[in-house]
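For this depiction, one protein chain was excluded, whereas all remaining protein chains were kept in their positions.
For clarity, chains are labelled A, B, C and D in written order, and residue numbers in each chain start from 1.
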Amino acid sequence: MVELALFVISAAVAVSGAIAVIRARNPVYAAMGLLATLFALAVIYVVHLAHLVAAVQVIVYAGAVMTLFLFVIMLIGVDKREDTTEQLSFQRPVAIGLVGLVLLGGGFLWFSGAWDWLPLVTEAADPQATNGTVQAVAEPLFTSWVLAFEATGLLLTIAAAGAIALASSRQRVPRSAGSGGA
Amino acid sequence: MTFPQIDWLAIGPELVLAVGAAAVLLLDVTLRPAFPRLGGLAAMAMAAGIGLAIWQWMAWVPAAGQPLPFGGMVVADRLASSGRLLVLVVAALGLATGWSLLAAQGRRAAEALALMLLGTAGFSLMVSTPHLVMMFLGLEIGSLSLYLLAGFSRRERRSDEAAIKYFLLGGLASAVFIYGVSLLFAGTGHLDLGGQGHLLEGTIITTPAVIILGLALVIVGLSFKVSAAPFHSWAPDVYQGAPAGFTGFLAASAKVGGFLALVRILVTAFGPMSADWEPIIAVVATLSMVIGSLGAIVQDDVRRLLAYSGVAHAGFILTGVMAGGQEAASTVWFYLAVYVVQVLGAFAVVAAVSGPESAGSPLSAYRGLSRRSPYLAATFSVLLLGMAGLPLTSGFVAKFGVFQAAWTAGFGWLVVVAVLTSVIALYLYLRVIVAMYMGEAEEDLPLPGTGSDWVPGVAVFATLLFGLLPGPLLDFASHASPL
Amino acid sequence: MIVTAGWYLTLAAVLFLIGMVGILIRRNALIMFMCIELMLNAVNLTFVAAGRALGTLEGQVAVFFVLVVAAAEVVVGLAIIVSVFRQRHTASVDDLAELRG
Amino acid sequence: MPLLTALVVIPVVAAVIVLLLPRRRPELPLPIGVGLSVLPLALAGYLFAAFQGGTAEFQFVTRAAWYAPWGISWYLGVDGISLPMVVLTALLVPLALAASGMILRRTREFVAAILLLEAGLIGAFLALDLFMFFVFFEAILIPMYFIIGLWGGERRIYAAVKFFLYTAFGSALLLAGIIAMAVIHSRETGALSFAFEDLAALDLGHTTELWLFAAFALAFAIKVPLFPLHTWLPDAHVEAPTGGSVLLAGVLLKLGTYGLIRFNLGLFPQASVDAVPVLTVLAVIGIVYGAVVAIVQPDLKKLVAYSSVSHLGFIVLGTFALTSAGLQGGVIQNVNHGITTGALFLLVGMIYDRRHTKQIADFGGLAKVMPVYAGFFLFTAFASMGLPALNGFVGEFLVLVGSYPAVPVGAIVGAVGVVLAAIYLLWAYERVFTGEPTLPENKALIDLRPREVAVLAPLAVLMLLLGLYPRILLDKIEPSTEAVLDHIETVTGYVAPEPSRPEHLLAEVSG
Partner (left out) sequence: MVESAQDLIWLVIGLPLAGAILLHFAGRRIGDPRAGYLATAALGAAFVLAAVASVPFFTGDGQSRLVPLGEWLPVLGVRFEINWDPLAALMTLVVTGVGTLIHLYAIGYMHGDERFPRFFCYLNLFAASMLTLVLAANFVMLFAGWELVGLCSYLLISFWFTKPSAAAAGKKAFVVNRIGDLGFMVALMLVFFSFHTFDFASVFEQAGSLLNEGTATAIGLLMLVGAAGKSAQIPLYVWLPDAMEGPTPVSALIHAATMVTAGVYLVARSGAIFQLSPWAMGVVAVIGAATALWAATIALAQTDIKRVLAYSTISQLGYMFLAVGAAGYTAGIFHLMTHAFFKALLFLGAGSVIHGMTGEQDMRRMGGLRKHMPVTFLTMAIGTLAIAGMPPLAGFWSKDEILAVVFERGGLFVALWAVGLVTAFLTAFYMTRQFVLVFLGRPRWEETGHHPHESPRVMTVPLMVLAALAIFGGLVIRLGLESFLEPSFELVDQAHAPSDPLVLLLLAGLSVGAGLLGIGTAAFVYRKAPSEWEGFERGFGPAWGWWRDGYRVDDIYGAVVVAPGLKAAEAAAFKVDLPVIDGAVNSVGGAAREFGFSFRNLQTGFVRNYGAYFVAGLGALLIWLAVRGG
């Protein structure tokens, strides 16, 4: 029952947050909505005993990433309220229709085949086997996944080098109105 | 705790590239050498990578059952080594094509070089891993570098536009891909493809609906990367907006990475499920060939035209994927090898004609090129005819291989569609040739030039050599099988 | 009533689709980008939930990498967005339609 | 180097040599090109002399694996069907080059393109590996495309692109068909093969055979061109420079008829028999239609182009009559049409060089100012309309008499084409050459120069020679055509009601 309550609450928060992201006129509100979703998911991770993941979710995502988002929002003008009237003809109904299509197709596939599988597995799973403590997660991370772990280094280097390159690119562009670099 | 087998040579090329990138970045902030030295360093890294890839190819006798290095994060098979080789050749030619563009970037050259090296390492990992998350990482490493390179120009507004379009749509596609991976994980409990059918062995579900859903999403994500229709719409805009010097690299490396990963997934893990994915691939291939060919014939910009042609080529390559099994891997590899060289050569011409940092290459600028630069016009013509798949060029051999493999696998109708669309596509290549040879230049402007004029020459040489005597390369390709 | 993995997976799917809708209907590049983050979070939820259902930690490990990718994407994406904004003073992708046809 | 390989390679080498000539000496490429193109002619002459008549076997066979896993080999051979075409090609190229003195821009490239075209054509006629055949068949398009597109007339780009795309469309299906056959071979025997005799031995099954036949036939019908697939031809001819037109009409179109004989009849006997009604009807329509349309053409080249549609209809009619006489007539008509129409295009080119117009209305009374030219034109025109003692008669007569037993109505209607040929050629001659020259430009025209006479004379001699002594070719053709018919007979049991095999006729009458 606890899990059900937690699920309902956090699911409600997550979905509301997500809807806020796509509905809010002000980007700051959208960011707040995303933050809410992230926290709600962190709660669910805890329910799943994915402790480390939950922690990282809060620290990295809610902490670092969202800060970066807010920073950029501030940079490009927090006061700018987006005009949410659609300018592209049919874009909005078409978008919803198309996603509905995906939903329909995916859902049909989902329910047609997999429904009988999910409860079965839930019964079989051993909760302790997936207790995501730091140690438990670290072991595969640094043994069988070590190469992937190393590869993230490449990813971050790219991100850093790319950001620097793009930032420096505008230093000598006189038309640039913004000041300073990211 | 089981420690994975550490085999540095198994990731030798990536290692060299990463070290090269690091060296470039560090040297840039410490010694601040002139560009040619940095570029030379990058070139050396790539050359070393090529050497290592060849060494891997020779050293790895394909054998199933051996423990994979790094706990199954990379695989020591010849699809991997020959795929790496291809990625590295693309990188080397891309570096050569972008040389003058890089040289003009001043301080930013080091970052650009690092992006190229790291992106190459990413695609290199992508083609040589049997692990889906690792594949995703490789894909993202490569893709991020491509997003950045697309927007690298400081002069061209449209470069930014290309970058942001590429980035947003690419992000969407990546999300779809990894969501598909997560569904496959949910369905099978595995993230590594392993050998033939391994992924599906442990599955405990009776109906594979989730797997099909996941597989469809994975295919869609990769289709985006290789610009297969209907997931191609980014390609024309990005090719047009990106700096000319990088466009070839951008176009070619994504295709190599995407297709070889796709082949690995479909052939090794999902070979037993071919009845499920074959229709998907067939539909995407048909759409790609039709839309790519028809869309290209009305383009007025050479780069958009090449982008659409790339869409059509994606369709042809997917036709080869239909062959399934070993045959799919080797025909796709051969096609890619042939095609990417031509694409890089073609974009080297584009860079030389339009300027390496330009965004957009209107067809009108090619009018009378045969008089302004007979060499560029002639090489471009050969490359275009090669892409069109006319005999005596490697493009024909590649198409032939793909068609024959697909027909052998029982997809004659797809081959018929393919040959017919290739006739339509012929028209677009002819349009460019017409402009170059039969049009009069409005004004005889001197060509911007890039100093990389040898790249199209090399591409032409390869195109004709492997068109006339494809035997060795076909033999080489025939070994490119996944474990 | 037992909360099965299916519930979580469904929640993830809903979030994923909301993100997809957002990309299509919002024209602020930043918000579109947030939608991508939303979709990646849906992926993470799927990994975790499926991992628990399957009794393996692999799902949680995978989440790490998705997270890292998301972070790197954020850095790159925001850099591009800022770069565009500096030049054009807009974050609306609808204003970026010079490349067409 | 084997003889046949040399025949293919030498023109390529010659093309490279020409391309390497110094740019500042624009007067060099043409004479050197002509000189170099005599080499293949000499080889072809030797080939002709050394060719053993009386056998249907492929001779001078040379074979080397090109890519063994795909079963593709460099596989050349010559028989009575391809021999005349090879000789014709080797003959027309020097003449086409020699008549191209008006090509002043990019002469090197022009000469090289013609030489490459020669290599492709000879290769296509000699190839016994279907892959190789396709390679040559398709590769020919490239030099021809440039010849039309770079050195052509007003609408050259339109014509060149249309030519390229139209014929490429046909060959696309041909490629699919070839691949399908190789795959079927691999299913039956376990290995891919593209060799002609391997594929001919396949048991395809009726439906498959019909489909493959259709794919091959469409490709070749476009090339021929068979009505109603002919519209690329007038455009291409009108725009092409003289040398290009000569080779286009003289040899390139023959790839279509050659392909029909060699591959459609050789590989798909049953389907060929089934397709007789369709193809003969189209051929006959083409004969009459091409001739009728030719009558009212205001442009000389277009007139000759449509006359080609008509004449090639005869070849297809003869081929698909599936009788000895018809098939021999078809093969020899290939050569005849190459010679006469080649000569006609040379002639039109010579007058175009002088007047820069091909419109019939711009001429009149030329026979008075250019009697030698008029003589050659009239001679060629009569050869073209099938006057006995000249070559055109031999082919057309064999075709008509040969096809009568199989398709009587076709033969009779086809004979109408002979009448129409007289109308369009003589009417054109009347308007161009007779009367008093009225326009001042026409009064000042100079008659043929010795060089031009030297170009035309060999063709005129051949028209006469082949008209009076066709055995020089027929003796070499006959065993091969008989072998084709025998093959059809063994596979399908079909025998056309063949007058020269009276026993069948009598059997049919009595049975």
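Basically, contacts are C-beta pairs under 8 Å (C-beta built on N, C-alpha and C of every residue); 3 or more make two chains touch, one makes a residue touch a chain.
Computed from a prediction, not measured in an experiment: that's the story for all the values here.
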item: Visible chains in contact with the missing one; value: A, B, C, D
item: Options B:295, B:355, B:386 or B:482, residue touching the unrepresented chain; value: B:295
item: Touch with the omitted chain, as defined above, among D:44, D:238 or D:400; value: D:400
item: Residue touching the undisplayed chain, where the options are C:20, C:34, C:49 or C:79; value: C:20
item: Residue among D:328, D:341, D:384 or D:480 that touches the chain left out of view; value: D:328
item: Contact partner of the left-out chain, one of D:263, D:289, D:352 or D:373; value: D:289
item: Residue among D:141, D:474 or D:488 that touches the chain left out of view; value: D:474
item: Touch list for chain A against the chain that is not drawn; value: 88, 91, 94-95, 98-102, 104-106, 108-109, 112-113
item: Those residues of chain D which, in the complete complex, touch the missing chain; value: 162, 165-166, 228, 230-232, 289, 292-293, 295-297, 324-325, 328, 365, 367-368, 382, 387-389, 393-394, 397-398, 400-402, 404-405, 408, 411-412, 415-416, 418-419, 422-423, 426-427, 429-430, 433-436, 468-471, 474-475, 478, 499-500, 502, 505
item: Chain C residues touching the omitted chain (full complex); value: 20, 23-25, 27, 93-94, 96-101
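Operating definition for what follows: only the chains that are shown with their structure count from here on.
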item: Chain pair showing more contacts of the two, B-C and B-D; value: B-C
item: Inter-centroid spacing, chain D versus chain B (mean Cα positions, whole Å); value: 43
item: Chain A and chain C: spacing of chain centres that average the CA atoms, whole Å; value: 5
item: Multi-chain contact residues (two or more partners), chain B; value: 133, 137, 140, 144, 147-148, 151
item: Where chain C touches two or more other chains at once, by residue number; value: 5, 9, 19-20, 49, 51, 53-54, 56, 58-59, 65, 69, 72, 76, 79-81, 83, 87
item: Complex interface listing, chain A residues touching chain C; value: 3-4, 7, 11, 14-15, 18-19, 21-22, 24, 27, 30-31, 34, 37-38, 41, 44-45, 48-50, 52-53, 56-57, 60-61, 64-65, 68-69, 72-73, 75-76, 80, 82, 86-88, 91-92, 94-96, 98-99, 102-103, 106, 110, 114-115, 118-119, 121-122, 124-127, 129-130, 132, 136-137, 140-141, 145, 148, 152, 155-156, 158-160, 162-163, 166-167, 169-170, 173, 175-178, 182
item: Touch list for chain C against partner chain B, complex; value: 5, 9, 16, 19-20, 23, 29, 32-33, 36, 39-40, 42-43, 46-47, 49-51, 53-54, 56, 58-59, 62, 65-66, 69, 72-73, 76-77, 79-81, 83-84, 87-88, 93, 96-101
item: Interface residues, chain A side, partner chain B - complex; value: 106, 109-110, 112-114, 116-117, 120-121, 139, 143-148, 151-155, 157-159, 161-162, 164-166, 168-170, 172-173
